[in-house]
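Right, I'll just put the structure down here and ask away after.
Yeah, one chain of the complex is gone here, protein chain that is, but the others are all in their spots.
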Amino acid sequence: MSEKKEYKVIGTRPIRHDGVDKVTGRAIYGADFQITGLLHGRVLRSPHAHARIVSIDTSRAEAHPGVKGVVTAQDLPTAEDKMADLGEGAVNLKYLCDNIFASDKALYKGHAIAAVAATNPHIAEEACELIDVEYEVLPPVLEVRQAMEPDAPILHENLTTSSLGDTEDKPTNIASHLQHKKGDIDKGFDEAEVVIERDFVTGTVHQGYIEPHNATAHYNQDGQLTVWCSTQGAFTVREQLAEILQYPVSKIKVVPLEIGGGFGGKINVYIKPVAALLAKKTGKPVKVLMNRADVFEGTGPTPASYITIKIGAKKDGKITAAQTSLAFEAGAYPGSPVGAGAMCVFAPYNIENVLIDGYDVVVNKPKSAPYRAPGATNAAFGTETVVDELAEELNIDPLELRLMNGAKEGDRRPDGPVYPRIGFIETLEAAKEHPHYTSANGKKYHGRGIASGFWFNIGLESSVTINVNPDGTINLVEGSTDIGGTRASIAMQAAEVLGIPAESVNPTVVDTNSIGYTAVTGGSRTTYATGYAAYEAAQDVVKQMKARAAKLWEVDEDNVQFADGEFSSINGKEEQISFRDLSAKLSQTGGPVVGRATMNPAGAGGAFATHVVDVEVDVDTGKVEILRYTATQDAGKAIHPSYVEGQIQGGVVQGIGWALNEEYIYNDEGTMTNASFLDYRMPTCLDLPMIDAVIVEVPNPGHPYGVRGVGEVPIVPPPAAIANAIYDAIGIRMTELPMSPDRLLKAMGKI
Amino acid sequence: MARRSHVQTTINGETVEFLCEPRQSLLEVLRDELHLTGAKEGCNNGNCGACSVILDGRLVNSCLVLGVETEGKSVETIEGLAEPETLHPIQDAFLENAALQCGICTPGFIMSAKALLDNNPNPTEHEVRYWLAGNLCRCTGYDKIVRAVLDAAAAT
Amino acid sequence: MPIVAIPALIRNLTDGEESVPVEGSTIREVINNLENQYPGTKDKLCDGDRIHPSIGVYINGVLTRVAMHDSVDSDAELHFLPAISGGGQGASYQF
Partner (left out) sequence: MQAFEYIDAKTLSEAVALLDEKGDKARLLAGGTDLIVQAREGRRTLDWMIDIKSIPEVNELAYDSDTGLTLGAAVPCYQIYAVDAICKTYPGLVDATKIIGGTAIQGRAGVGGNLCNASPAADCIPPLIVLNSTCVIAGSNGEREIAVEDFCTGPGQTVLGKGEMLVSLKIPAPQKNSSSYYLRFIPRNEMDIAVVGAGASVVLDDAKQRIVSARIALGAVAPTPLFAEEASALLANKEISDDVIDEAAQAAQAIARPISDMRGTAEQRTHLVGVLTRRALNGAIQRVRDAA
């Protein structure tokens, strides 16, 4: 992959295939789905953050005119049913089911308790008010450090700390402890001439997708369950439904409709099993929609965290040791992204001596869900702020300090694995040369900050089928739901192989009955892995069509070659035929050609980014304005540069929101007091400048076109970059997210 | 169930009659009664703009209008914007600029942009950002949306 | 011979060794031989005869969904790291 390849389709900017449907309002998203005889479901949620459920009486709701069915945890297969064949997995399954409907305890405000199906959504809502629930209210635990105290109220009486196979005896809120150790940490700090140690706190934030969760379910009389919904992974939904409902996958079809944003938050299921239970109970199709408050209070945010970072370096800038403790809030059930945070925290740097401890801690908040590079942003806020402080202390330019210590091919990541070819250094160099970084920065209360970030990216399973049409176009069938233009980026890879224009590919995302297993759209994997599958499926088409050409020309298959969309004979006969013309001859040469591929590629390659931001601080109000933003990122190879830029710009802006204003604000009872788009303040377009996205291309050796996933890493650097810019502007180090106006006023000593 | 009222209104130039309860918003009527699902529900309280439509020439959040209030009025929705064979210039500009990712906010942004350009055919970048501040997008960072609207203004 | 990187939390079982060469041509053989060399290690890495669901296996730095019978090259480096769930629901729903 060292030579610069010339491509016909890759790197161009065609109109996305689903674009016209989406600009005309014709695209069908989950909530848009209509079906005859539809009932409407509504979920009753716990008003308490921590409470034992004493009793639930649904009789008044059932008697309400228009109500067709009410379900509670009683309608889920019981834990005993599951315990039989799942062994240890049953504990996780109990958590999974309890998050659908609380069975014994409500563990967060908004925890689902019961649901009603009625003839219209207003009646369902009225009926929810008629469900009588008796609670024994318990004290909530709302913060990770508080939850780790020995005398903290306990969420799960059976939960003990697991630490790689070892478990403690005592009930605790610390679900697990993990550790990475490299070299000799004490020796590393002994060698250091400058050591900086700081504590960081980050708030609970939400993915903030604009489309609320939705699901429509129907059971046929033969027991076939169909679920229409928006999701990041139809097969993941099928798996979770099968486990929660104890129902065979062969009887479940999940139809993914268009999805209105996910960012990791539409992987876990919430109301999909509820719709299925209501459909089963009523014998009718049932649509369940969340409202915005449900989304904030009942679905996974990404967790708050408490992080300590200690880094030591020699005077020449060489980092000799780095140590961290990461405590992440898992929410009500174990499973925070602390593992990913631990993997990423020092990943951009080649450091000899490292010690990383991570803690997964349950608290009375919604079960955390993945959010774009889960855990990495929390971790980078700490690391990149300390690296900035180190640079200042050492009197070295912060970009230079990163260049001196930045990880390269062959370096060992702190958690063990060795890096293949990566592009971190290239992102630093691109930032250094960018006119933004070289421009003047000296105005009063203006400041410039930089920060870098890493995300490991994943591969996993993808399947693609290609049907060749007689007019030389192809129908490409895939299982990856398209959140940000992946129909185009996948189609373009098949088009490149076949030498046809992107417009000659008709990509379709299909249901779980119609394509091979495909993992979720997440982990920055879709353009990489499903694109790889499209590449391989197209290669399969080429192979089969070579045989057709051979048949046509009566030559041996080995004597047919394919290049630039033309099949030609290489031995003896002077024959040539285009892909398009040969497509027209398929029926005469043996019938349809169907290419297929299923992949689980192992070379996702890591993604790195370096960001530069200019801010202005209003020192009277504590408000921070973003003046200019430049993000450099290694995309490996940008298939559709516009959508790569879009991923970068979108990730940056989510990071800006996280940095400045977004957070779950709780009262003492554990109620989120800002569960609306009014008061959970995501950036509007008036809060932002244009975001300059600079694509660096260091091809990934693990992909035929060099693709690296691009979706997640752009959210990692912004909070640290902005914190560093605020420091540059007013000389104050902010160590708590969000860096909201009141926190700035406090830090400046104005209040 | 509360009594349903008969309402006659004009939607995308066509006279439309429907029955609705007073508590049903224009958004619910469009989506559930008339199956015009281009307007989306993102927040149902006027803070995301995904349900933006034009009511008697003025941009509104259809979640904050009652269906019964539209008696005798004229409603423009995303479904009425394109000609049978050509897209509206704003729609073209959104496609050319890759100004959408998931697309859920797109109909609202396009209707909002249309109201802007009807009102101010040559807006500055700041004017575009100010006008569109009531429309939330979580995917794009707004960069390409703002460029698309500026491009559409230049094209018309 | 494959190299097994020993997770930090069980290096007490390997006399503090960070990585050890272990014979074996499948994951199962490698783990069984590791157990022979350093008793107690298998119990930490496996749940019965499968990789513990809370652990992800990295072969030459790449996260791989492996089964015990999967083959391992003689020059492979194996890491047993915490399964990265990203906050997904259980190890089977990674991303």
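By written order: A, B and C. Residues from 1 in each chain.
In this text, a residue touches a chain if its C-beta (ideal position, glycine included) is under 8 Å from a C-beta of that chain, and two chains touch if they have at least 3 such contacts.
These figures come from a predicted structure and were not determined experimentally.
**Student:** Which chains here touch the chain that is missing from view?
**Tutor:** Taken over the complete structure, the missing chain's partners among displayed chains are A, B.
**Student:** Which one, A:Ile154, A:Ile665, A:Met690 or A:Ile732, makes contact with the chain that was left out?
**Tutor:** A:Ile665
**Student:** Which residue among A:Glu6, A:Asp620 or A:Asp668 touches the omitted chain?
**Tutor:** A:Asp620
**Student:** For chain A, which residues lie in contact with the unshown chain of the complex?
**Tutor:** Counting only chain A, the missing chain is touched by 122, 125-126, 620-623, 660-661, 665, 673-674, 678-679, 681, 683-684, 686-687, 740-742, 745, 750-751.
**Student:** Could you pull out which residues of chain B are in touch with the chain that's been left out?
**Tutor:** Counting only chain B, the missing chain is touched by 1-3, 5, 21-23, 25, 44-47, 49, 52, 55, 58-61, 63-66, 68-69, 71, 112, 115-116, 130-135.
Throughout what follows, only the chains that are shown with their structure count from here on.
**Student:** Per the centroid of Cα atoms for each chain, what is the distance between chain B and chain C, given in Å?
**Tutor:** 54
**Student:** What whole-number Å value describes the gap between the mean CA coordinates of chain A and chain C?
**Tutor:** 26
**Student:** Which chain A residues sit where two or more other chains touch them?
**Tutor:** Correct list: empty.
**Student:** Inside the complex, what are the residues of chain C that reach chain A?
**Tutor:** Residue list for chain C touching chain A: 5, 7-11, 18, 43-45, 47, 52-55, 58-65, 77, 79, 81-95.
**Student:** Over in the complex, which chain A residues touch chain B? Could you list them?
**Tutor:** Those residues of chain A that touch chain B are 13, 15-16, 18-20, 22-29, 31-32, 34, 65-66, 120, 122-123, 207-212, 258-263, 289, 291-292, 483-485, 640, 642-643, 645-647, 649-654, 676-678, 682-686, 688, 690-691, 693.
**Student:** Which residues, counting only chain B, touch chain A once they are in their complex?
**Tutor:** Residues 1, 21, 23, 31, 35-45, 47-48, 50, 77-79, 81-82, 87, 91, 94-98, 100-107, 110, 128-130, 132-147 of chain B touch chain A in their complex.
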